[in-house]
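Here the complex is missing one protein chain, while the rest keep their positions.
After this line comes subunit A, so read on.
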Amino acid sequence: MSRRTSPVIPGFGLTLGYTLVYLSLLVLIPLGAMFVHAAQLTWEQFWTIISSPRVLAALKLSFGTAFLAAVINGVIGTLLAWVLVRYTFPGRKIIEAMIDLPFALPTAVAGIALTALYAPNGLIGQFATSLGFKIAYTPLGITLALTFVTLPFVVRTIQPVLADIPREVEEAAACLGAKPLQVARHVLLPALLPAWLTGFALAFARGVGEYGSVIFIAGNMPMKTEILPLLIMVQLDQYNYAGATAIGVLMLVVSFILLLLINLLQRRISHS
């Protein structure tokens, strides 16, 4: 780590050193310690923990609901970004300012608010009840909570890209006889897709790890509505550190593999 191109500006050693020490002490060494802790388990022990039906059910639920929420956000996030960038209409500024509410609102507050809203006797939940299904205390409720907390990601990553696409390109395509769907497919989609995938990946990663907003609405029934982070919490409450560590390692490894795949996909798209 050497070769500075701007020798006039001081502070390289100081700032880089401080950054590395701070990151190491706060993030890297503690995270590494978790892997060291997990390495004390034998493969059989590790495998027994992570292949238990309860862990597998939680794994499927966490990644499944986070994926679904990211897909929903991919749709409504694109809609919101499009409307905010392209149109002027009454209330645009209010919506623009409030999009970030899920980032500013503590997740526990979001959790109890959404539970009150979607519970069987809640404002929206009662309609579901009369139609014969439940929202809160089911995977559907978890998905909705995750959709709420990750709503800003797709909007905020797409917005600047959308604003930078010159309208002339679309107009030119339309003048050359392209139908609106063709314009969307051949002009907008290629330009937006990398940013869309970034937003999707951010929403997905946050959704997998999310805890505060989910535990209230989930109902937390083992095998049915128990998410992975909660399972770690349960192990910790029972002083089962080996179990908590194994599940933590599993979760990190699976998330990183998925993020890596999304990253590779993104590179292929922006190269072609």
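Just so it is clear, contacts are C-beta pairs under 8 Å (C-beta built on N, C-alpha and C of every residue); 3 or more make two chains touch, one makes a residue touch a chain; residues count from 1.
To be clear about the criterion, contacts and distances are computed from a predicted model.
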| item | value |
| --- | --- |
| Name of the absent chain as recorded in UniProt (options "Sulfate transporter CysW", "Methionine biosynthesis protein MetW", "Ferredoxin--NADP+ reductase" or "Cytochrome d ubiquinol oxidase subunit II") | "Sulfate transporter CysW" |
| Of A:76, A:169, A:189 or A:269, the residue in touch with the unshown chain | A:76 |
| Contacting the left-out chain in the complete assembly, out of A:39, A:56, A:95 or A:172 | A:95 |
| Contact with the hidden chain (one of A:41, A:57, A:71 or A:124) | A:124 |
| Residue of A:8, A:131 or A:176 in touch with the missing chain, whole complex considered | A:8 |
| Selected residue (touches chain absent from view) among A:47, A:133 or A:241 | A:241 |
| Positions on subunit A where the hidden chain makes contact | 1-6, 8-12, 14-16, 18-20, 22-23, 26-28, 30-31, 33-34, 37, 76, 79-80, 82-84, 87, 89, 91, 95, 97-110, 112-114, 116-117, 122-124, 147-148, 151, 180, 202, 205-206, 208-212, 216, 228-230, 232-233, 236, 239, 241, 244-245, 248, 251-252, 255-256, 259 |
